[in-house]
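Here the complex is missing a single protein chain, while all its other protein chains stay put.
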Amino acid sequence: MSTIKKDSGFGVAQIILLISIAVLVIFVAWPVLLILFNAFFVDGTFNSSDFYAVLTEPETFQALKNSLIIASMTTIGSTIVGTFFAWLVTRTDLPYKTFMKSLFLVPFMLPSFIGALAWKMLLSPNSGYINTFFMETFGLTEPVFNIYSYFGISLVEVMYLFPFVFIQVCGALERMDPTLEESARISGAGLFTITRKITIPLVLPSIMSGALLIMLYSMAHFGTVAVLGIEQGIYNIPTLIYEKIHQSGGSFDSIRTGTVLATVLVVTAALIIWAQQKVLSRGHYQIIGGKSFRPMELKLRGLRYPLLFFCLAYIGFTILLPTVVIFLVGGVSTYGLPLTWENLSLDNYKYILFEYEVTKDAIFNSVTLGLAAAVITMFAGVMISYVIVKMKVRGKGILEFLGMLPFSVPGSVIALGVILAWSGKFGINLYNTVWIILVAYIARYMAFSLKANSAALEQVHDSLMEASRSCGATMWQSLKDIVIPLVRPGMISAFFLIFLPALRELTVSIMLYAPTTRTIGVAIYTLNEDGETVMSTALAGIALIIIVCGQMLINHFTKKVSE
Amino acid sequence: MEDIIKVEGVAKAYGKHQVHKGLDLGIKKGECFTLLGPSGCGKTVLIRLIAGHEVPDEGRIIIDNTVVADSASGEYIPPERRGLGIVFQDYAVWPHMTVYDNIAYPLKMEKRPKEEIDKLVMKMIDIVGMKGLDKRLPSELSGGQQQRVALARALVADPSVMLLDEPLSNLDANLREEMRFEIKALQRQFGITVMYVTHDQEVALAISDRIAIMDNNGHIRQIGTPYEIFEKPADLFIFKFMGIANFLGVREENGAYLVGSGTQQVPWEKPQGSGIKNWVAAFRPSDVIISRGGTGLKGIIKRANFLGATMDYMIEIDGEHLRTEIVTHEAISEKLMFNEGEECVVNFRALYWFDAAQMKEVEEL
Partner (left out) sequence: MSYIRLVNVTKRFGNVTAVDNLNLEIGKGECFSMLGPSGCGKTTTLRMVAGFEDLSDGEVWVGDRLLSSPKKHHYTPPENRNFGMVFQAFAVWPHMSVYENVAFPLRLRKLPAAEIEQRTKDALTATNLLKSANESPASLSGGGKQRVALARALAINPDVMLLDEPLSSLDPHLREEMRFEIKDLQRKYGFSIIYVTHDQSEAMALSDRILVMKLGVMQQIDSPLDVYNNPANKFVFSFIGVSSFTDVVWQSGAACIKGDNRPLPQGLVVPARMQGEAVFNLASRPTEIRFTNENDINAVRGVVMRKAFLGEIIDYLVKIGDQEVRVQIGRRDPGPETGEVCYLHFLRPFWYKVDE
């Protein structure tokens, strides 16, 4: 029998580890480091006063304030809406609860900047359909509602972000051991007291964690503010970064302002993530129960149908109405024409799908970029997750940290970092090519892949692999026969988790596109900016169809996997 | 008979936590050997060292006359070439493979011809009582059935030794009782050497040819047959670990041995040993003889518990408590159905004397 020396210095494990670290450093850590470096170092020397000076410029300071105001309003609004609806579908006898629950998840898959586009058409102060309808019908001189405002922006964000809280709270309420509430009931507490003293406090960590997620998302959110804010000069951090880079064509000053703003964004995001971890780890109660019964339901009695109507009205107003508007406006020949049958046709859709180069390119670019990013990140993610979850090697702590990093780096920061890293300064110039967008996508979506693959790997208990080793399989054989087949569902879900968001991506690609490398998001946005409202809307309609079909495909697929 | 597994001077530490130090152990060919100890005593680490999932810091391990791990020479044979069958606590059957594919896997690794694999697997499925279930996935099986698949997989390639790591602790009580007899029957049928690791003394007593008792520091306290371990325990730790134990405090005063805080003298053979003032008389519930009268220690029934097949009494003798069980049928026919508060007389079939100072260690158990 031959023998193998143990600890033969540089083994397979070390090679995988090094590759993993290299991938994360090159794609994720390096761009971020370049941003920090550029923010604090002027001509190679540390200069924090300059950082401070940029920060206190009226324009940048206003953008910081705006980001905070919008994020706060959005967070508060989404938390209230999300918690209320979650409670309604899990703890009351609302009719058609399961159906309503899936309806409330629909906004998750709709890109908010397309929603913003629709609301612009409905509620812009001068030409929005609703505003003009009311002004004409009732002879008002003022518009009913001005969507170009802090409040308007936040309102639109709430419509698309509240599912973050909704889904967390629903999960917590559904998993919660019903006897926790029943024991309060037998102690003499009525349903209202139980909700106040037992239920809400127990799901508070979930509410908080969802709220922080929304805060993070809203702080770094580009689309809605870009569509609705720029007209009134409302900039938040990401839109200001875009504005600076876009308009100056990459001058030193604008890059500097960009890096300073990006630094603020990264720090804020890190703080929010830290707070969320804290809430989750400390306040997370073990409330999952043993024996399960149906949880108590509040009898809504006379309010059952009014509340159902309210929910349907909410969905109709926030999802259906904007979607319908998108498809209708996409069908008129000229923006501003009344939406009547005579003015509607499919000509625009035909045009952008088969003739118009800009949109044809955009669809092709988005699909190929999405596929490429999804495939690459899926495989890199499995490898890195395997090192993090399963391997016992020194130095994997660095990897864990690097793996967490993308979670706290917003898209506009990644885009800026990628510009700094890949536009020729270090030998490789990808600027103005489609490759720079791909590189940025890999950085942006690596976190998704790590999350999905780690979760799948955690499920693969060590003993499964040890069992195959004892059965005579080598390490590679075991990986092939046992580990890979078992994490395949995780890999597939990682693929879709990346492919679909990449299809509708705007924040990153808007900073990196060149005339021939527009993505769908960029095309919709730039067409709209150029006043091609109808074309932009028609493309948005096409994008919605692609996204919904993709989502249905996923649902179908994940159902199959779980069976 | 020669040792098929030899563990020589093995040490293993995780960081600062020294699990084993200078551990020696030999397992004889064809025996069912149980390593019994409280949870966290390092028995799983030892089985992992033998299986090859861990590498010893010191010492060496020999399986079937082949050195499989030697810290001095750096020799290490990976798990897949040690020729062992292993059954894990969490079954570790592969969820994406059918019962058939799970059991066939070790044979496929040995690249045996297809017809032979088919024959051996179907035979094995039959032996573990899973006939007709070969196309099922593990998710469609009960816990007991999954463990049967794991057993079949461990046995199918005819390993020299089968290692079982707490294989029954995830099963419910009835199934556990059934499965332990099945494991024993399989071991007899295959004539295979079994090393079994558990914290459950009843399983250990039921299936083993020899038992090694490991304490919380990873030291082996005693090795012997189930009967030896139970009836001739080397120390108080083993006595207490092996089942319900009674300890009666006895103090020596001017040459008289008195029970608890009272004045009743112990009526039996006195302990051997000098200089010890405080003794503990240890005995099993089955060593207690209770009666309504006659000679012996007088006590009071503090608690009478009818448990179905047995009556469970707690008796107080001068501040000391003891538990005994009597078969219900006997209690009724011998008029020994006591009520709480009644007086009784206690005698003993056998006693072990221990120094009361030893009690500290076992209190935690």
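Think of it as A and B in the order they're written, each chain with its own count starting at 1.
Assume a contact is a pair of C-beta atoms (placed from the backbone, for glycine too) under 8 Å apart; a residue touches a chain by one contact, two chains touch by 3 or more.
Since this is a predicted model, take the numbers as computed values, not measurements.
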Contact with the hidden chain (one of A:V54, A:V89, A:I130 or A:I198): A:I198
Per the touch definition above, residue among A:D177, A:E243, A:E466 or A:D481 touching the missing chain: A:D177
Missing-partner contacts on chain B, residue numbers: 181, 201-202, 205-207, 226-227, 230, 242-244, 284-286, 303, 305-310, 312, 325, 327-329, 332, 349
Residue numbers in chain A that touch the chain omitted from display: 177, 179-180, 182-190, 193, 197-198, 201-202, 204, 285-287, 289-291, 293, 296
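The rule is short, and it goes like this: only the chains that are shown with their structure count from here on.
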Between chain A and chain B, centroid-to-centroid distance (C-alpha), Å: 54
Of chain A, residues touching chain B in the complex: 1, 3-7, 461, 463-464, 466-475, 477, 481-482, 485-486
Complex contact set, residues of chain B against chain A: 51-53, 55, 66, 74-82, 84-86, 88-90, 92-96, 105-106, 109-110, 150, 153-154, 157
